[in-house]
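Only one protein chain is missing; all other protein chains are in place.
When the chains are written out, they are named A, B and C in that same order, and each has its own residue count from 1.
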């Protein structure tokens, strides 16, 4: 439609934590000139003053008090940064009106919502990207490359866990409200874990799970733990929790194969530990993923300068812009799309279904459709 | 029967790795004079020359070429250090003949064997101790004390894993033979993990599991992973593997509660990591469990001198001797007995049953009987 | 002169690595509205095209091909991001022309250059800030607060080391040229280490040092190691190296006192390890410095989101802008000024003098003057 030189005009919905992270990431995308030029065109919040001050701070042209003002207006990409219960409504309307969409995870509050939205995307000519930003941590991208290259031999085990501890506090806000959020740790944190499992190991076949709610009276789960088998027949565990004392943002993964193994942890996002075969036996090596040859490092600083959490968000949104510009082959993993968002939602639903069934305790994960 | 001053005469069956570890531990028990005096009376192997050279090296009086020579003879305690397929036969005969017994884990090749043996013990006036030696690592004992004291609040999660990598090699020897061993990693390594879970968190109610055999043609599992719920309603994972590259003897555990958490790993057996509440938030502390006030440290060196693997075997056999002398209240955890051996075997069987059932994937663990 | 609402107009000299880091930091200062507004007014490089493309990328108004164009022109703050041999010339001219100055470390190639520049600053009404950015890592700021609060009792030991390994390569570029750089690792990396020692422990009295040049024919040192005593009588070591295999950007410190100790490392910049007295003995705690109450974290993300290397540069330049706006009491440590730059240069010179004297091997560090 537009020539590569026309900027992609972005409209952000929401002005909370993640909206701010998106805005800063787009600024950096713009400064680095990665893909087509981008323009921060407008921001919508429910209160105009919030939208206004957010716009001022982040160099955004327009501010408005209703997301409906963005839909059908002069923006190309609608970026949905609101609580979970409005994702499907806003993203769906934007797709229908002919916008491309960035939508925060989880795609919907459950798989039914997610499938409805995914179907609308499929029926449209537009694209939707679901923000599973941890695919864009350089270390995670490197792991994807190493797995693909056969470095670890045949995979036969894994562990994906996302633990935090803020659920041990009062637990106020929409993330503890089942109606607004859909679920607790399963949808919020587990969806990231399931997405990484899919991206790094493969599609999920089967889940046996248990959930826990530690705080009395809370309407959502605080934690879950599950035994998971992939379509390829590899078994391991996936879990998440908001109630692990001392865990701040500990998204951790381990992948094990016949010739090596790898582990990584968001709290030390620049490091990977790789076990490799050497003539003398297996050697465990730990290193910073900050070499100029490491994934996406040449968009940052010289070797050895560690990156922060926002590196993942920058990578995800840069990859979105580059995908929309037809130049995204640069990244180790593609930005997650509507099908990935749906797949994560299906895993979340299977987890909750299995946990609800005290006897059998296992649930087969419905296929996304059209996926190998 | 015998006065406290009469030595406990010990007869060891087997001269392999673990027999040597037992012999060195009994020597240290003797030197330290912990409990009743002990006397290394005899050793039996299938070949007399092996028994003879083992006896010479370890200061044992008699050597013989058949374990039957020990049974009914002048020994008080028969210590079974043979491969799994002879545990029940030798230990059972010894019990029936009126000996106390130390029997290496796993108690039998399956729960049927184990229950048969346990029943014979129950019907006798003798005692049987199953060697779950990792209960006697000072750090593990300290964890037992901390859990019991409520240090971590209400427990709501756990992970017990025992990983090694020698199964990535040729895999020769009886431990890879299903007939001699019963199972692969599940019975060999998993039984330790299940025992620690029971000792530290509580009895097991429910297991959903998957096993893997990586090496073609191998008759036993190389690894398993499971979702486990205790009778008390706490869910977590238990797993073991002989095919994790770089894992040498990595028996690792994590226990999580509402007010704290703890983790430990046999490859760094002197250290624990404890998360505790402080006024400023949760703090993760790591320290050596080598303070003079730490469990069993006063039987070793001054503060700060790290211990090796054999500390656990010493502790277990010292506790057995002290239990037989009526003075074992000193230890944080009791030495495992026939019921503990059976309970581990039941968990092993439930694991294998669940893994064999591709659909439901879950199995309820039969109670040991008479256990809360 | 100007009202608080007038923006501070910034002119950057240089377009290399650190110029880019400054530009991104100023952008974030501007977006966050910390202190007076800032305006990226111009950039000067020796080649106009470089200046131009740098200006485009970073939203800078003017580009020019000679730093002399900035001096006396419509900028308030001149920011010197050129190689060491031009620091004194450019910064001195800017001070004389009435600009405030940000000057990259080291202040000069030696203490004579640095003292000359410092004297010009003293004689002027302007301010000069020397970029010792690691003062602004949140963990370092927290350490400053903890030391000050007496948390560690009386300090009696320290270790400051800055190791990298790129000197094991070819070693091309001005940083390996003694004329352009002044010295090798001592001035480049050691100056950061000496500055942190001064900021956290106190002024330096005495240095005994040895230098090493590993690569044949190289005109600068590759590494140094020194025994250092502070004016307060605390002894420890300071060292730096470009030839430590596997060290990428390992600025590491340890401070030891009678009641506790602390350590930190730039390669894991979000973590500190603190040893504290507890009723049971000393406990070593390791945690992420990403709590909302931790220094400067509220300018970033919610708790638990780790920061990258650029956090320090942002903090330093934000503190400079706030200092120039009269509102910098917010930071744990002030931005380093001309006296701090001179003090580091004096330590560098004493190091080189001691290392050159094979017999006595020790040198007293000249006082900056006017310092307690």
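In the analysis below, contacts are C-beta pairs under 8 Å (C-beta built on N, C-alpha and C of every residue); 3 or more make two chains touch, one makes a residue touch a chain.
Note that this is a predicted model, so its numbers are computed, not measured.
Touch with the chain omitted from the figure is made, among C:226, C:270 or C:290, by C:226. Within the set C:55, C:244 or C:347, the residue that contacts the chain not displayed is C:244. Interface note for the absent chain: among C:62, C:165 or C:337, the touching residue is C:165.
Counting over the whole complex, chain C has residues 152, 154, 156-157, 165, 168, 206, 208-210, 212, 214, 222-223, 225-227, 229, 235-237, 239, 241, 243-246, 256-261, 275-277, 282-284, 359-362 touching the chain that is not drawn.
Annotation for chain A: contacts to the undisplayed chain at residues 280-281, 283-287, 291, 293. Touching residues on chain B toward the chain that is not drawn are 17, 21, 24, 27-28, 31-33, 57-59, 164, 166, 246, 248-249, 266-271, 287-288, 290, 301-311.
Note that in this section only the chains that are shown with their structure count from here on.
The angle of the rotation superposing chain B on chain C, based on CA atoms and rounded to the nearest 5, is 180 degrees. Centre-to-centre, using mean CA coordinates, chain A is 36 Å away from chain C. Centre-to-centre separation of chain B and chain C, using mean CA positions: 55 Å. Chain A and chain B have Cα centroids lying 42 Å from one another. The residues of chain C that reach two or more other chains are 287, listed in rising order.
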